[in-house]
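Missing here is one protein chain; the remaining ones are kept as they sit in the complex.
Going in written order, the chains are labelled A, B and C, and every chain counts its residues from 1.
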Amino acid sequence: MTQSRTVELEGHLIDSGTMQRCFGAVMDLGGSFDVERFDVGKHETEESYCRLAVSADDPETLRAILHELHQNGAVLEDPSDVELVRAPADKVVPPNFYSTTNHPTEVLYDGEWIDVEGIEMDCALVVEPGPAADAGEGDRADASDAGNDGAARARTKTLSAVEAGDLIATDQSGIRVNPPERPRSGGGAFGFMQGGVSAERPSESTIREVAAELRAVEADGGTVMVVAGPAVIHSGAGDALADLVAAGYVDALSAGNGFATHDLERSIYGTSLGMDVETLEHPRKGHKHHIWTISEIIRAGGIEAAVEDGVVTEGVMYECVENGVDTVLAGSIRDDGPLPDTITDAVEAQDAIREQARDADIVLMLATLLHSVAVGNCLPSTTKTVCVDINPATVTQLLDRGSAQAVGMVTDIGTFVPTLAEYVLEGEEGGGAETGGDESAGDGSGGSAEGDA
Amino acid sequence: MTQSRTVELEGHLIDSGTMQRCFGAVMDLGGSFDVERFDVGKHETEESYCRLAVSADDPETLRAILHELHQNGAVLEDPSDVELVRAPADKVVPPNFYSTTNHPTEVLYDGEWIDVEGIEMDCALVVEPGPAADAGEGDRADASDAGNDGAARARTKTLSAVEAGDLIATDQSGIRVNPPERPRSGGGAFGFMQGGVSAERPSESTIREVAAELRAVEADGGTVMVVAGPAVIHSGAGDALADLVAAGYVDALSAGNGFATHDLERSIYGTSLGMDVETLEHPRKGHKHHIWTISEIIRAGGIEAAVEDGVVTEGVMYECVENGVDTVLAGSIRDDGPLPDTITDAVEAQDAIREQARDADIVLMLATLLHSVAVGNCLPSTTKTVCVDINPATVTQLLDRGSAQAVGMVTDIGTFVPTLAEYVLEGEEGGGAETGGDESAGDGSGGSAEGDA
Amino acid sequence: MTQSRTVELEGHLIDSGTMQRCFGAVMDLGGSFDVERFDVGKHETEESYCRLAVSADDPETLRAILHELHQNGAVLEDPSDVELVRAPADKVVPPNFYSTTNHPTEVLYDGEWIDVEGIEMDCALVVEPGPAADAGEGDRADASDAGNDGAARARTKTLSAVEAGDLIATDQSGIRVNPPERPRSGGGAFGFMQGGVSAERPSESTIREVAAELRAVEADGGTVMVVAGPAVIHSGAGDALADLVAAGYVDALSAGNGFATHDLERSIYGTSLGMDVETLEHPRKGHKHHIWTISEIIRAGGIEAAVEDGVVTEGVMYECVENGVDTVLAGSIRDDGPLPDTITDAVEAQDAIREQARDADIVLMLATLLHSVAVGNCLPSTTKTVCVDINPATVTQLLDRGSAQAVGMVTDIGTFVPTLAEYVLEGEEGGGAETGGDESAGDGSGGSAEGDA
Partner (left out) sequence: MTQSRTVELEGHLIDSGTMQRCFGAVMDLGGSFDVERFDVGKHETEESYCRLAVSADDPETLRAILHELHQNGAVLEDPSDVELVRAPADKVVPPNFYSTTNHPTEVLYDGEWIDVEGIEMDCALVVEPGPAADAGEGDRADASDAGNDGAARARTKTLSAVEAGDLIATDQSGIRVNPPERPRSGGGAFGFMQGGVSAERPSESTIREVAAELRAVEADGGTVMVVAGPAVIHSGAGDALADLVAAGYVDALSAGNGFATHDLERSIYGTSLGMDVETLEHPRKGHKHHIWTISEIIRAGGIEAAVEDGVVTEGVMYECVENGVDTVLAGSIRDDGPLPDTITDAVEAQDAIREQARDADIVLMLATLLHSVAVGNCLPSTTKTVCVDINPATVTQLLDRGSAQAVGMVTDIGTFVPTLAEYVLEGEEGGGAETGGDESAGDGSGGSAEGDA
């Protein structure tokens, strides 16, 4: 028997692709639709409105369709309050619990739409009624701590953070997501849904745009987060990244034991995995420097202690310590050592990464799939993200999970970071990058070289 | 001063993404729009209609915007006849000549919309008035030869085929393109704008769908065209492809000197580039068999002669000769020899490929970038295409030029072709794959077997 | 002042490349050599002997050269006992400690060469004197437990396992490594130093060789270890892997939370990341099945409990539980959940992986970089290893750390595993694969072979 429901959508529905995805979802899943009303925004600045009746042959199909439409921002006509069920035990959620997207989300609670805090995909959505409604529960101090005098709050929780008794949203009624819309002004590297990754985009120009964005974020007092893999060091780009840290363009560093060790090895022995990255000499197996470096840091009692003791005197980790950069080293099963600073428990490390990610205004992901995915998992779709890797598959995989502002670049990290640092730091000394009008890196010959003195 | 024009669009504008692309183009290029009318198709089977006034600050911007809208199917309100200018010399087109897309296209000539024949991208569009209108030109016999008693015709011509005096379309007024629309029934490998290429799609299931499509095309008397690179032979898939040819599932083969030589080497010496592809033995440099093979075929006077003389007794080329498959070997600058059958002139080879491509109902592109691009250049966007390569960059590059029915698979050609052949040929013998209970792929879960009968 | 030392080498020095590497190391590092004696093996079965005086301008260069020669199997003439220093604290090794290779290694202790147990690269080398020599230390019971009545033992320890007081080898005198030598019979997939990775090797033939090797290992009562990434499930190869487990061809499984979750999702919901891997339908974002699956397993109390409860009824994890396969799920920072079975601490997980790796006779690494590197880190260079990935960079990275018996295949895991299962299981039913002489994949099952006649 045909099942039917009516949903509503609002926003820049056409140019953001929302309607295309919604109509497509209905057809792909075997349903049909009836456009009851469609007010198309007359101009690029005017929003559209659509009321759509959707039907399917059975309740299961209808549910699948409504799920898709929901994720694209549709809400049921006359929505009712979110359905909440208490978690029966720690880490255990009720069946049919609502799993979050990474888009800004609201829940209808007590007749009011309230924002979900800490939005992040694949989490449970927990509603915390205000103290008034929830007077008996003395353990829920945080809502009132935050000073929102009695108002209910909603936030995400990973499964492992769920506690017995949490009020968990189930189904999807009373929940509204707001997928990113196409910005009204087009163009630039940070456009909308760059979709696809190409190695044939103009590399130097794109890097210049990223540099401008970094500078803009810092100028606004924003937070730049760098996610870096070991290849940054192997490929000789460590000095350039250290320069960016020293100049204050990195507020948070999220990396792993390998990245830190290779960087520290450079400082202690002048090599990375046993190879002198300046002269290319001794690129040999049996790179005892690597494991010796870890041993030195263990002996010193950690990276900060090693910097204080003068064991480590330069490099990315050194600059992070000296400049008070918020640093998280997350452990992995391929680590040697590990360094004492490495958080070996994955859940604990995720929590540390989550703290960093929520504060970030722009995230640079440099040549690491593992750490980039881990950070990406914690980001809302509204955070600007740049993914750089020489392997197109890595960039594709990251963008697929992606935020609308994500930029993917398939390029060599060993030339990307130095070129980026050049543009960022040049800009600093009088806006050379912006005013010079020189396009190819090499501008070097003359102006910028002098500016470096 | 603000410039403005009004265009119209019709079709499944929303779910095919047409409106999204049009609105996006206007904004990206810095113009603005006014939706004068928008009738949204109420149901999935109903078309939409949109009348859009577009404006920009200067004529050049407006022209760029209109060009984008045109390529998405928009036509000017009250269109006028196509503007034709005679080619001043062979191979020379008038400035501002119209360069074709690969979508079905019509021109408004003498007040009537006529279809453009041989549609293919990046060509000139030539109108041939009927004999009545063009009585003085005795050299234009082909229109009347074709028996269309006096009617005008329009067709594409590559630049190198343009002859002095040809009536070449310029600008874009009076020209209408019809980009592919989303099929009403979704799903399956041959869906709409699969967009993106993933190595994580279920390989065996996708191959089964391609096999079903091949069988369906052959059952309808259609034409299957295979474009094959040397890796097909190196990877040991030559036997499977030869089986498909022998069983009549290949109507046209488009390849190069390298593919043919490797295949012939297998027949004559049992090796491919000096390596025995069965036993893995002797994978050595100094593969004199390769150049000896070419020399043997030259001595015989060509591949067909070599088959007749018994020099070549098996393999893909052998089966192509035996089964009368339309074969084109196009030369390239990396060829050894070449074989006498290889067309060494690129323009001549393109013409031969063009003949094949226009007849094809489905094209399988197997592990060759060069030949796939060459064939793809000649295909209208309506021809079903499957691109298979282990390198995602190759598949992406091919799909980017792509037709809406293009399917990309990132997989190993050495297992793809044997598995495809297995599904195609098993299907032939009564659905072996479905009923056999074999563990790889086909297990089929019942349903599909019934559908195959 | 010129420094000089004399070393000796023995074995198949020329055809294994040992002498080439040694001479090269001396020259690359700026030293010079004097061949004092070189007895070349007269026949392929006769070993060679070389005594080489090496000199350099300064002690540091000489030390670097000797380090390289050491790693290629050279020992100082008249070697002295290994130099041992006690670890000053837990996890802290003495400066200049000896870092192991992954080759079989011996130490000269008390005038006798004793084998190092648990060989693995980048570890400390700990000598445990026998009870006689070590009478006062009651806490060192394990040597005598092992029943080696008083004899000293030597074994590897990762840095994090080092305990205060351990006798740690330093420098490299008194230590001899035995790099793998070229097997006397050449050829086959498991040849010597296949070096390099090519996507153009004959896929089906190579898979057949791997299948034969798997069957041989099982026939000998050996241990087959599978390391699997999530792409095995996404690409539709889960059924084939489950079949191999069910048939007893997998003794140990090393994977991550993602692999297990995707596999369990298939069993519970019939999808992988929300996509039906049979029909290709619903390949959509918002794959709530993934996180629901984790939640179901948490609710059941773990995978084994979920199998017992009938929540999970098929798939790789199901078969592993049913067949008592030794399974390790190692956590990572990109995990959702995680499942209760996942070991979230990296060091703990490494220890579990190490146990598995040491027992393995052959390791299949399927489409996972992280877990493959983690396992590879624990393997001696003598363990046969097959690395399969569609990304050549992954395969190259794994082989670079590699053992001499490592085989790399750049192919689609979605067709590799089904084809492998077919060959392994066919062989079981009467040796079809070996006797049939059929070359292209599946023809195996009779039908199409007849059609070939």
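In this section, a residue touches a chain if its C-beta (ideal position, glycine included) is under 8 Å from a C-beta of that chain, and two chains touch if they have at least 3 such contacts.
In this text, all values refer to a predicted model and were calculated from it rather than measured experimentally.
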Would you mind listing the shown chains in contact with the chain that isn't displayed? A, B, C
Among A:F38, A:F97, A:W292 or A:F416, contact with the omitted chain is made only by A:F416
If the hidden chain were put back, which of A:T158, A:S235 or A:S381 would touch it? A:S235
Which is it among B:G41, B:G337, B:P380 or B:G408 that touches the chain not included here? B:G337
Among C:S32, C:N96, C:S173 or C:T382, which residue is in touch with the absent chain? C:S32
Contact residues on chain C toward the hidden chain run 14-17, 19-20, 23-24, 26-28, 32-35, 38, 40-44, 182, 184-187, 191, 195-199, 392-393, 396, 400
Omitted-chain footprint on chain A covers residues 187-189, 199-207, 209, 231, 234-237, 239-240, 275, 277-281, 283, 314, 390-391, 410-412, 414-416, 418-419, 421-422, 425-426, 439-442, 444-445, 448-450, 452-453
If the hidden chain were put back, which residues of chain B would touch it? 25, 28-29, 64, 67-68, 71, 91-93, 95, 97, 99, 101, 122, 158-160, 281-282, 284-286, 288, 290-292, 294-295, 298-299, 330-338, 342, 344-350, 353, 369-371, 373-374, 377, 391, 393
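The working rule: only the chains that are shown with their structure count from here on.
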Which pairing of chains accounts for the highest number of C-beta contacts? B-C
Suppose chain centres are the mean of their C-alpha atoms. Which chain sits farthest from chain C? B
Chain C and chain A are one sequence twice: same or different residues at the contact, by the over-half rule? same
Between chain A and chain B, centroid-to-centroid distance (C-alpha), Å: 39
Find the geometric centre of each of chain B and chain C from their Cα atoms only, then give the gap between the two centres in Å, rounded to an integer. 45
For chain A and chain C, let me know how many angstrom lie between their CA-based centres, rounded off. 34
I need the residues of chain B touching at least two other chains; which ones are they? 187, 199
